[in-house]
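Removed from the display is one protein chain of the complex; every other protein chain stays in position.
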Amino acid sequence: MPSHILIFFVIIPIIIAVFVYVFAGLKSARLIAVIAQSAFLVMALFMLIASRTNEITISVGGYEGFLGIILRADNLAAIFIFLTVFIFLGLVIYNLRSEYNHTDRLYWFLLFILEGTLIGLFLTRDFFNIFVLMEVSTVVVVILLMHDRKRRNLFAGMTFIMVNIVVMQFYLFGLGYLYMVTGVMDMEAAAYVIAHMDTTELALPYALIMTSIAAKCSLLPLLTWLPKVNALTGSRFTIAALMSGLHIKSGVYLFIRFQDVFGGMASEFFLCIGIITAIAGIILALSQKDIRLLLAYSTVAQVGLIIAGLSLNDEYSRIGSVYHVVNHGLIKVALFLGAGMISYLYKTKDITKIRGLLRVSKPVAIANILAVLGITGATFFGSSISKYFMISGVTGALEWVFIFINFGTILVFVRYSAIFFGRPKGAVLAPDWCRESVVLCLGISCFALGVQPAINFLLNQQVELSFWGYLEKNIVFVISVVAAYLVYKFILVKRDFLRPLRRFDLSFKTMCVSIGAFFGVLLVVLKVG
Amino acid sequence: MNLHIFDIFPIILFFISFFGLITTNNTMKSIVFIMLMQTAVIMFWVGVGARFGAQPPIIGDIAYLENPDAIADPLPQALMLTAIIIGIAVTAINITMLNALFRKYKTMNWQALQNLSSTEVEEDA
Amino acid sequence: MYIILGIILGMLVPYLVRVVIGPSVWDRLLGLNLILSKTIMIIILFASIMGTTYLLDFAIIYALSGFVGTIFMALFLSQRNIQKGRGSK
Amino acid sequence: MTQVLLFFWVFSAACIVFSRKAYRVIIYFGVFSLITSVVYLALGAPDVAMSEAGISAFATIFFIVCIEQYYGRGEGLKSEAIASRRKIRVTFMKFVPAFLFTAGLFLLFVNSVPTGYAFTELRDQYLRMFMQDVGGENAVTAIYLGYRVYDTLFEALLLVIAVVAVTHVSWFSSEEVPDGQHSEIENSRMTKFTMRIICPIILLFGAYLIMNGHFTAGGGFLGGLAFASFFICRYLVLGIYDLPIKKVMKMEELVFINITILPIFAVFTGVVYLVADVTPLFQNIYLVAMSALVGMKVACGFFILFYRHIAIERLPADIDKKE
Partner (left out) sequence: MIYVISYIVMGLGLAFMMFGILGIFKPGKDFYYRILVACKIDTVGFLTLAIGMALRHGFSFFTGKLFLIVIIMMILNPLVSHIMASQAHKSGYVPSCENEDDAS
């Protein structure tokens, strides 16, 4: 039965995880990991192909109607799952040779469980199951962040988990109202009921649920948690790559799903929030010196851009945003893994002290350059196409806002790409071929996503690029690069006026206040508009 | 404003504990308040289930035969069983973290903890 | 039957008052203990009114877990200098 | 009656929020969880009420262990006359903005509460179908172990992860309690004697709950909690930390693998429903087996959580360095 593949896709990683934790030694754990991840990749590919023609659906246990939990793999879910499996395969190979990497069985256990939960999150159509899976993934991520016993930062981890629990209570409360109003726990059924309902009835559940999802995406009021946990002293670059590349994308996925369920309520509000988040993320990224913080704030900015693109209520913008999720996931993983190698080679995380990467390691430098070109939206890269589609739905002044955000991204990465040039100072270690190849593969895949067949295959839609429009965008891109370089050379280098923002941080109480404020503002917007 | 009597008390408790969260300085109290918040939400769910009648959904008793419409909704109860276990598990993790933090810094004040741990981060960098 | 239930519910008020006003830890614990036994009585009355026997399982669970919790509180609160009312910081 | 209880409930919660001393929070929390579970009972949710009652003892123990750190471990108090007690001046001005903010949110919330209720269909469907679909007489257990066993799986997984997390996050690096550690709690002979009578009752009761869970309220989770509270009583009697945490953790994970595998063969592939046409006995066997597994799992998990909190979190600080 082909539809049972959905259940096994979630459960098998978990069984493997527990099996590895209980029985396997370290070497066999690595072997099992590689074999299993390759098998998962084949399965995900199969699912991606199968879901092109029609959706795969199963009610767990074969119960009729909406009595049981329904799993469904449509094209969107299949894309996200493929991204997940691909990134996990990269991570596993990256960690394969562990001479200087303290991977133990606990690490593999948590990695597999996180994979299972994320796949479950993308497959499930049950509201409460989403709650359970989000809690599990939060706890797993917290343990992963504190994996290094000696250098872990307990305080930030505790703040992270507590804020997440508070946010999940909002979700559960909203779910209660949703269940009260619609009487079902299934997404499709709820969407059907909601389509025939008065929108004022739905303001409260929508506001409660969206507050929690916005916090999961680290939108405006809570934009510091992701960089904060990424820059924990004990956390690794692999975990940071997972957080930035994948874990935050689960929030974006839920955002798409819930906007579909509620029929796109309050999309103007999320457009504004997304744009402000993007600009704030760029400004904070420009002020950072730590390489992880810079990349993490850049992630916040890109997620803001994606949310803004999704809220445009335009078919092409939506396609572009979904495609940008894939692009950005791969690019960020490549960047973070590359940054991990760089910080290992140079023994520092300060971006102003890293110079001359091209002389130290050609593959890492090439992969990083590819990723940087990808994220800025250079010609022929996947990201340029996704941004092209995203902007194609915008007109007027809003278009200039999007171009400005892209200009900001370019500015951040012009600053970042200073690490490629110059001469390295001090002793530098030799890189590991295994990691080099992974980073290089990821960098090349960023490039490969810009090919027309890849787009059509992934999105299952025949998209067409108008030649002149694309050329126009590329001219804008070139102009932005030149302008960004000039701004960097003549303003940013001379005067460090963003320095006060470097230690910008929110305490737990402030985070709670901002959750409440976000909820209140969203509710007011819904009631007024 | 159209509130059922079972709704109003959980909502009040939810916001009382929210008030506690944004005012308290004690980390342990914050954990307790989060637990209160969870209990408020669970109570709300159970109240939603009992809107039309509060007979326990255990058939085989005489209750079902007398008045089948007065049986409480079993689905929220089953979901809330899960939510309760999640709550206690997460609370245990939080408390363990707090214990470890307290051993290290000898304080439970949010602000003091934040200052101490951020200075440690700077030393590390 | 309902009258007795109401009276016992009303009795919760003075015990709650005892818990709140103290004056010492032990008085509060005593109030907690009394509330626990009243709760068990409420459940038994409830079971009697509904005519079901499974509710009596609850009384057992409450008795066991509640009293274990109270014993723990008593043991731990006594041997520490909690009564001084000041923490180490 | 429910309204009166709900009022007490909110009152005791307000006591928690507005109490100024940390140890009072625990006592208020005990009152709060007691009243909570009675309200669940009054609202027709016996299973939830039972879990809350079972949970409250464990939550209390966690908080007590935490608060003991806070106040420091002193010797028993002599008759202390605290000479001068500084009157703490409550600065109400500090709380006014927070209060206004919360009150505003509350009013907004209350003003936009939806009015429609539309949930009886699913309830009726569950109540009509569950006896033939899953079996048993308790609809909640039927949903918990039948219709939504997929959720239960992840919940069990969360408990496994919580145990791993507590072990990993703790300040103490070793998993086992170091040898020669004893509790300093001295119990009178009367306590020990009585607890010895109570222990078998608890075990019997837990077994009863597990076996009977699909007919009345209770089930695997409650039985597991009862078994775990057996260990609390054992600790009260003996006062030594001699149980192997590591082995129990392994056992918990093995049980978890069984919990995942049993539904795969029974529910996900639909075997139960093929056989169910022949005899309902198979359904009952599945329910009891699943209850027993969940019970074992929960018992192991809560035993570890309790034991770590009571034994390891309370160790003196210099023990970790000796290792």
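We call the chains A, B, C and D, going by the order they appear; numbering starts again at 1 in every chain.
What we mean here is this: contacts are C-beta pairs under 8 Å (C-beta built on N, C-alpha and C of every residue); 3 or more make two chains touch, one makes a residue touch a chain.
No experiment lies behind these values; they were computed from the predicted model shown.
K.L.:
Please identify which of the visible chains the hidden chain touches across the whole complex.
P.N.:
Within the full complex, the chain not displayed touches C, D.
K.L.:
Using the document's contact rule, name the residues of chain D that touch the chain not shown here.
P.N.:
Residues 20, 76-83, 85, 88, 187-188, 190-191, 194, 197-198, 201 of chain D touch the chain absent from view.
K.L.:
Residue by residue, what part of chain C touches the chain that was omitted?
P.N.:
4, 7-8, 11, 14-15, 18, 21-27, 29-31, 33-34, 37, 40-41, 44-45, 47-48, 53, 56-57, 59-60, 63-64, 67, 70-71, 74-75, 77-79, 83, 85
Going forward, only the chains that are shown with their structure count from here on.
K.L.:
Give the identifier of the chain nearest to the protein's overall CA centre, each chain being represented by its own CA mean.
P.N.:
B
K.L.:
Could you work out how far the Cα centre of chain B sits from that of chain C, in whole Å?
P.N.:
21
K.L.:
Can you check how far apart chain A and chain B are, centre to centre, with Cα atoms defining each centre and the answer in Å?
P.N.:
Computed from C-alpha means, the inter-chain centre distance equals 29 Å.
K.L.:
Multi-chain contacts in chain D: which residues touch at least two other chains?
P.N.:
22, 42, 46, 65, 67, 70, 101-102, 105, 109, 111, 113, 115, 117, 119-120, 122, 126, 148, 151, 155, 158, 161-162, 165, 169, 216-217 - these are the residues of chain D that touch more than one other chain.
K.L.:
Where in chain B do residues touch two or more other chains at once?
P.N.:
In chain B, the residues touching two or more other chains are 18, 22-23, 48, 51, 58, 75-76, 79, 82, 86, 89-90, 93, 97-98, 100, 104, 108.
K.L.:
Mind listing the chain B positions that touch chain A in their complex?
P.N.:
Residues 14, 18, 21-23, 27, 30-31, 34, 37-38, 41, 44-45, 48, 51, 75-76, 79, 82-83, 86, 89-90, 93-94, 97-98, 100-101, 104, 110-111, 113-114, 116-118, 120-121, 124-125.
K.L.:
Which residues of chain D touch chain B in their complex?
P.N.:
2-3, 6-7, 9-10, 13-14, 16-17, 22, 25, 29, 32-33, 36, 39-40, 42-48, 51-52, 55, 58-59, 62-63, 65-67, 69-70, 94-95, 98-99, 101-103, 105-106, 109-111, 113, 115, 117, 119-120, 122-123, 126-127, 130-131, 137-140, 142-144, 148, 151-152, 155, 158-159, 161-162, 165-166, 169-171, 215-217, 221, 298, 301, 305, 308-309, 313, 317
K.L.:
Residues of chain C touching chain D in their complex?
P.N.:
5-6, 9, 12, 16, 19-20, 25, 28-29, 31-32, 35-36, 39, 42-43, 46, 54-55, 57-58, 60-62, 64-66, 68-73, 75-88
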